[in-house]
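Down below is the structure, laid out as structure tokens.
Every protein chain except one is present and positioned as in the full complex.
Take a look at chain A:
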Amino acid sequence: MSIDTHAADAPRHSAGPPPLDPGERRKQARQVRRGRLDMKASPYLYVAPFFVLFAVFGFFPLLYTGWVSMRDWGLIKGDQGFVGLQNFQAVLTDANFWNAMYNTAGIFVVATVPQLLLALMLANWLNRKLRFRTALRMGILLPNITSVAAVGIVFGFIFADRYGLANWILQSLSLDPISWRGSRFASWTAIAFMVDWRWTGYNALIYLAAMQAIPRDLYESASLDGASPTRQFWQLTVPLIQPTILFTVIISTIGGMQLFTEPLMFNYGAAGSGSGLENFQTIAMYIYYTTFEGNFKYGLGSAMSWLLFLLIIGFALINFLMVRRSLKGSK
């Protein structure tokens, strides 16, 4: 095939000053072609690994799950045929599903709002001139790199009902001990503690990076105009890092909707049993339980996963619009 194209290219190259022998000319033409191909194709090749991996581990499972969600499929008994939207109907009328949804949304609110506010404060504080600044900045990321299962186990001990550290402290302050798994709000708070322990530092670092991109002279002129540090923070810093805040809100939404390990460890590793579980069983736990522990209902689990996927997209969009509007307003 290369001989044909070479013949077509030949007249163009014969115009060049040094007469080349056919072998040399062929070599040069090949190099030019290769160079052109390199310019056009290489960039795609470089980004390909992500897209190939995403296609294999992200997009294909997504489509496959969609297909499975319309079938009656038990993990052991196998595929029992097409059932249309029956699985979705079963999920939407399942009180436990909505209970899990309610818990997921609740824990998300209880965890995320203080987490992002705290991260903003932390970032603002780390943005000042401090002793051991680098050590402090590194330090707030430490919780994030510890194993979530280890965090879960430790917090499980802290929030144990009878011999736990949290209740011991409450009792030594002569307050009543709290049944951490016994009420919705107590369990949500305990789980929010675990989530925030892990993610506040991470978000603070992202905010810090954004804050450092703000030109210093803006703050100088603000100080000259007599703006207090608090006012500078709310009217200068926050609006200027708006895109970053938006980013963290969306990422937290996605993470919050998929919350799994923390509540699982809070329940000592069980996704579908344990007293008080219905107070804090999240949707990801319920999906895991339905698919892998209870009845091994592959189809039903897939339908739930798809609903969760759609909900996450919906939530992220709402978040996006809300945060964008409110930040615009504050400008």
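One rule holds in what follows: a residue touches a chain if its C-beta (ideal position, glycine included) is under 8 Å from a C-beta of that chain, and two chains touch if they have at least 3 such contacts; residues count from 1.
Here is the rule we use: contacts and distances are computed from a predicted model.
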Name under which UniProt lists the unshown chain, selected from "Cellobiose transport system substrate-binding protein", "Lactate utilization protein A", "Glutaconate CoA-transferase" or "ABC-2 family transporter protein": "Cellobiose transport system substrate-binding protein"
Option touching the unshown chain, where A:86, A:144, A:179 or A:242 are the choices: A:179
Hidden-chain contact residue, picked from the options A:233, A:260, A:292 or A:320: A:292
Footprint left on chain A by the chain that the document does not show: 31, 34-35, 38, 42, 45-46, 48-49, 52-53, 56, 75-78, 96, 156-157, 160-164, 179, 182, 268-270, 272-277, 289, 292-297
